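One chain of protein is taken out of this complex; the other chains stay put.
Moving on, here comes chain A:
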Amino acid sequence: MTLPPDGHPVQVRDLHVRFGEVEAVTGVDLVAEAGHATALLGRNGAGKSTTMRVLAGVVPPTSGSVTVAGHDVRREPLAVKRAVGYCPDVGGLVPRATPWEHLQLSARLRRLHRTEPGWEQRARDLLERFELGDVAHRVTAGFSHGMGRRLSVVLAVLHQPEVLLLDEPFDGVDPIGVEATMAAIDDARARGACVLVSTHLRELAVEACSTVTVLRGGARVATASATEMSGEEGARAYRGLLD
């Protein structure tokens, strides 16, 4: 990983994203560290998903500076995409492709067949861990919402990315799936990856992450440790930040 001098894999400065008349992100500043998980919290429309899409190289920033794994998202989008594993907030699956076909496409485009000969076994293990082994060869159009979310997490972690971006990974997922996702976040953190988790669920965010950044109206309003945002006290503080 090529990191900037100050060593932060994710650096966002004064990010603005505009869609026509609508400004979805209005000046986000964000820094996330390697080996740590950072949660993005906020209400609907706070700009969490748009920020995650910019970090994944899916949406170009309108202005501001965004560096992921040492690469500028505007100038080196392909390098950013190689470094990132992304679980989008909506669906994230091709409806008439099977989970295995999704994994093969990702492996092929990320050259895993050359760099990691054992990728197929890891993919099978991940499918089993997320209880998707039985449906590995069925098209995802018939999947429940929770199954889709679990597969999106599998696809994001398959290539052991330097930066793991999970947008609403717990949404509609059963306890086994939540446990598997928590384990995937721990694994990524343990091998030194930078993890960003966007979620509405404060309790799960503070359990999975060490730092919490709260967005409101497209801008960052606070950054705190997970401990400060946990429990009744944390809930009150969070509620106060949303208004």
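Basically, a contact is a pair of C-beta atoms (placed from the backbone, for glycine too) under 8 Å apart; a residue touches a chain by one contact, two chains touch by 3 or more; residues count from 1.
Convention: contacts and distances are computed from a predicted model.
J.: Any idea which of "Sulfur oxidation protein SoxY", "Oxidoreductase", "Cell division ATP-binding protein FtsE" or "ABC-2 type transport system permease protein" UniProt assigns to the chain that's been left out?
T.: Checked against "Sulfur oxidation protein SoxY", "Oxidoreductase", "Cell division ATP-binding protein FtsE" or "ABC-2 type transport system permease protein": the hidden chain maps to "ABC-2 type transport system permease protein".
J.: Using the touch definition from the top, which of A:K81, A:R189 or A:R202 touches the missing chain?
T.: Of the candidates A:K81, A:R189 or A:R202, A:K81 is in touch with the missing chain.
J.: Pick from A:A97, A:L201, A:V221 or A:A235: which residue touches the chain that isn't shown?
T.: In the complete complex, the chain left out is touched by residue A:A97.
J.: Can you tell me which of A:L15, A:A34 or A:V59 touches the chain that was removed from the display?
T.: Considering the complete complex, A:V59 is the one touching the chain left out.
J.: Can you name the residues of chain A that touch the chain not displayed here?
T.: Spelled out for chain A, the touching residues are 19, 53, 56-60, 77-79, 81-82, 84, 86-88, 90-98, 100-102, 104-110, 113, 136-142, 152, 155.
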